[in-house]
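Missing here is one protein chain; the remaining ones are kept as they sit in the complex.
Note that the chains take the letters A and B in the order they are written out, and that residue 1 is the start of every chain.
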Amino acid sequence: MTTEPPLLLALDFTGTFAFALNGALTAVRAARLDIVGVVALGMITALGGGILRDVLIDSVPPAAFRDWRYLVLAAGGGLVAFALSQWLHRLEVPINVLDAIGLSTFAVIGASKALGAGLGIGPAIILGAITGVGGGTIRDTLVRRIPSVLRSDLYAIPALIGAAVTVGAIRADLYGVPAALAAVAACFTVRMIGVHFGLQAPAPPGRRD
Amino acid sequence: MTTEPPLLLALDFTGTFAFALNGALTAVRAARLDIVGVVALGMITALGGGILRDVLIDSVPPAAFRDWRYLVLAAGGGLVAFALSQWLHRLEVPINVLDAIGLSTFAVIGASKALGAGLGIGPAIILGAITGVGGGTIRDTLVRRIPSVLRSDLYAIPALIGAAVTVGAIRADLYGVPAALAAVAACFTVRMIGVHFGLQAPAPPGRRD
Partner (left out) sequence: MTTEPPLLLALDFTGTFAFALNGALTAVRAARLDIVGVVALGMITALGGGILRDVLIDSVPPAAFRDWRYLVLAAGGGLVAFALSQWLHRLEVPINVLDAIGLSTFAVIGASKALGAGLGIGPAIILGAITGVGGGTIRDTLVRRIPSVLRSDLYAIPALIGAAVTVGAIRADLYGVPAALAAVAACFTVRMIGVHFGLQAPAPPGRRD
C-alpha cells in the first residue's frame, strides 16, 4: 500500500480512473478493438506511466501490482468505456478535466517518488513528466498513432511544470499536502489554459503547416 | 537455470521455439525485413513476454539471459523461419498448434512465477497473460501492426484462463505437475476451439463491422 496522504491518494485514484476511461475511449476511436483491447489499453493508459517510473527507480513490483485498488480502478475505467463508449464520446469537457487531474497528480507523485528514490533534480522532473505522459504514449504507439504528446497541445509542458514545482518544494523543505496541491494546481491550470485556448508548443523553424 | 519439472520445461522450450518460428514468419509477411530483422523479431516474440514479466517482478537479469537454452532456441526458430519462410507458410495448422502450446505454457509458468514473487491473485493472473501475449505484442508494434491480441481472436482470454487455473491451484495448495498440465490444457483447449470456430471476443457496442 502507499503512504500518500488521503487527499493526494483520492486525486491519484481519480486520475487512474479518468486515465483508464479516456485511454480506452481514445483506443476505441483509433482502432477496431475487441473488449480485451479496449480494457487492456485503458489499463495501460492508467498504469503505464507509473509502471515505467517504478521500473526506472527500481521500485518493483510496481505499485500498480502491489496495491489492488489501482488495478481495479483501471480495469473499471476500461470496462465503463467499453460499455458506454457511444455515450461517453459526448462528454468531452468533463473527461478533459478529469484527465488533467490525472496528469497533474501523476506528475507530482511521480516526481516526489523519483526524488525519494535518490534521483537528482533533473531526472526527478523528467520522471515526474514520464509518470504523467507515459501511459498515453504506450497506448498511442500500440494503436499505431504518433503519440499526441510529441506533436500537439500543451501536455508534457504542464507535467514538467508540476513536477518542477514539486521538486522545488521538496528541496526547499516546504513539501507537504499544501505544496503538493499547489503543484497539482500549477500543472492543472496550465493544462486547462492550453486546452481552452488551443495552445501549441513551438514547431521546428521553417516547417510548412 | 530453471527449476521447472522436466515436462513443463520441455513444453516451455517447445513454446519458445514455436513462438520464435511463428513470430519470425509473421514478421516476414508483415514487413520487408533483412536477416537481422527476421531473427530479432523471432527472438523478441519468443522472449519478450518472459522478459517483461521478469523485469516487473524484479527477477533480472531475465531468465532469457541467464539460461542459454532459451536464447539458442529463440535464435534457432528465427533462423529456421528466415531460411524456410516460403515453405513454412503452408504449414499453418501445425504452427498454430505449436503456438498454442507456447501461449499456454508461458501463461502458466508466468502466473506461477508472479505468485512466487509475492504478487496477489489479480496481478499474478495478469502477469501470466502478459508472459503469454507480450512477445507478440512487441513484435506487432515494431512492424507497425495493431497487436492482434487487442483486436481479434481469442488469444488473451485463453491465457487469462490458464493463468487463473494456475493461481487457483497454487492458492488451494494443489499445484504440481498434474495441476500445471491441467492449466496448460485449459488454455490450449480454449485457444484451439477459438481458432477452429473463428471465435471473437466482443466488440464495443454499436461498432459497424
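In the analysis below, a residue touches a chain if its C-beta (ideal position, glycine included) is under 8 Å from a C-beta of that chain, and two chains touch if they have at least 3 such contacts.
The structure displayed is predicted, hence computed values, not measured ones.
Trainee: Among A:Leu103, A:Ile126, A:Val167 or A:Ala186, which residue is in contact with the omitted chain in the full complex?
Mentor: Checking the options A:Leu103, A:Ile126, A:Val167 or A:Ala186, the one contacting the hidden chain is A:Ile126.
Trainee: Who touches the missing chain here, A:Leu7, A:Leu91, A:Leu150 or A:Ile193?
Mentor: Counting the whole complex, the residue in contact with the absent chain is A:Leu150.
Trainee: Hey, which subunit B residues sit against the chain that's not shown?
Mentor: Counting over the whole complex, subunit B touches the hidden chain at residues 28, 31-38, 40-41, 51, 55, 58, 60-62, 64-66, 68, 71-72, 82-83, 85-86, 141-144.
Trainee: Take the complete complex as the reference. Which residues in subunit A touch the chain that isn't displayed?
Mentor: Residue positions of subunit A that touch the missing chain: 55-58, 117-120, 122-123, 126-127, 137, 141, 144-147, 149-152, 155-157, 200-207, 209.
Keep in mind that, in the parts below, only the chains that are shown with their structure count from here on.
Trainee: Once you find the CA centre of subunit A and the CA centre of subunit B, what distance in Å lies between them?
Mentor: From the centre of subunit A to the centre of subunit B is 29 Å.
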